[in-house]
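Note that this complex is displayed minus one protein chain, with the remaining chains in position.
Order as written gives the chain letters A and B; numbering starts at 1 within each chain.
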Amino acid sequence: MSVGALSAFNLLVRRELCLSFRRPDQLLQPLVFFLIVTTLFPLGLSLQLSLLRDMAPGVLWVAALLSSLLSLDGLFKSDADDGTLEQLALCGQGLTLIVVAKTFAHWLVSGAALVLVSPVVGTALGIPTGAFPTMMLSLGLGTLTLSWLGAIGAGLTVGLKRGNVLLSLIVLPLAMPLLIFGAGATDRAISGTNAAGALYFLAALCVFTCTLAPFAATTALRITLE
Amino acid sequence: MWTWFYKLASPPYVYGVAATLVPWFLGGAALALGYGLIAGLAIAPPDYQQGEAFRMIYVHVPSAILSLTVYTVMAAASAVALIWRIKVGHAVAAAAAPIGASFTILALVTGSLWGRPMWGTYWAWDPRLTSELILLFLYVGVMSLRSAFEDPSRGDRAAALLATVGVVNVPIVHFSVVWWNSLHQGATIVKLGAPSMPGSMLWPLLSMWLGFMLFFAAVLCIRLQGEVLNRERQSTWVREAVKA
Partner (left out) sequence: MMSGSFWAMGGYARYVWPCFGFSCVVLVWNLWSARRFRVAAQLRARRAAEMATVDES
């Protein structure tokens, strides 16, 4: 019985989500990290909320980047360690589909979750509610792009002993344009000017990455796992 | 007609050619750099706006152009190695990386020293400076990734993929002064149309650029010999080559 590509994709995403929810503590760790890091800045700087607002986009985005990186290490690791990844690769659906499914599922539990939590953090940092839609949209696009950049990095470093640090070293330089535009969009929304330009650019980065990164990530896995 | 191209895929051929070319590249580099330095430091007139400080252009611009060129060479060699499985490509990429990283550091430092008298600051989070810094991180990432693998061939291929992915940053660095409001000066040489600089200042700059290119070629050939030897240590041609 042959399974169509779309139903295989659904199956894989459901599997990933099932596995993630089986370990709720692992699921919540990046979120908690995100909340803690954003708290560190106001505590360390003890600024008035109105002054904190100026720093808020940057703080939000750096925290989102760092907490996404935390969860990226495990993207392929557990399946690569016990041989499941190789079995999946051999099942006939193609490694690329598996990579897309895993990365999408990863984004759902990390990036999308961050976007949902961001209004709470935004309020804590003094971001006006009027800027929330732009903030959430930019975070959504940005975390999706980041999940894909991270998939390339994770593919390259799976199986390395201290791959975690190297993963960050690889992903962060590639993610810097993302940070610039994402924080820029939120910043513009806060100050009331039109954020459309920055958002369009973020969307373009997202589309560019989402179309090319799957092939790069698949090639990376083929290189490191063969 | 393409036989010379196929020969380049052969490690012993490349080893031999590199050895022959080094003295020529070094000699040419010495001449070009020599003329460039003398003319740039002593003969070119001081700039109307920047005075004598503009002379830093003679090391800053060539090193910056080279930092991008070397990354492109590294990415191209990596892509060739990955797509057509030509191992010499990995050797070229591995040889180019440290040279490119050093030129990037040079560009950043000379730019910083030039920025202090001209803009009043050693650093600014400006698109060109930031993307050049990202370029440095990419170089370091590629070198770290290559050395992180126990199997050198796997390390080569992983580093090659990263180098190819990171090449998107090269046009970003180049066009950053066009796409964004930048503190940094726009393009004066590598652009369409005539260069916007008088001859007495331009010739030493072009000579320094040529000198840096030839120097890069020389150092690349030296490193390439070492990289080829390291990858082909077990083959018979290497045994003959090192007995000599």
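In the analysis below, a residue touches a chain if its C-beta (ideal position, glycine included) is under 8 Å from a C-beta of that chain, and two chains touch if they have at least 3 such contacts.
Note that the structure is predicted; figures quoted are calculated from it, not measured.
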Can you list the shown chains that the omitted chain is in contact with?
B
From the list B:60, B:128 or B:174, pick the residue that touches the absent chain.
B:60
The one residue from B:9, B:31 or B:105 touching the chain left out of view is B:105
Would you write out the residues of subunit B that touch the absent chain, in ascending order?
37, 41-42, 46, 51-53, 55-56, 59-60, 63, 98-99, 102-103, 105-106, 109-110, 113-114, 116-117, 215, 218-219, 222-223, 225-227, 229-230, 233-234, 238-239, 241-243
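We take it that only the chains that are shown with their structure count from here on.
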How about subunit B: which of its residues touch subunit A in the complex?
82, 130, 134, 137-138, 140-141, 144-145, 148-149, 154, 157-158, 161-162, 164-166, 169, 172
Hey, which residues of subunit A end up touching subunit B in the complex?
152, 156-157, 160, 163, 166, 169-170, 172-174, 176-177, 180, 216, 219-220, 223-224, 226
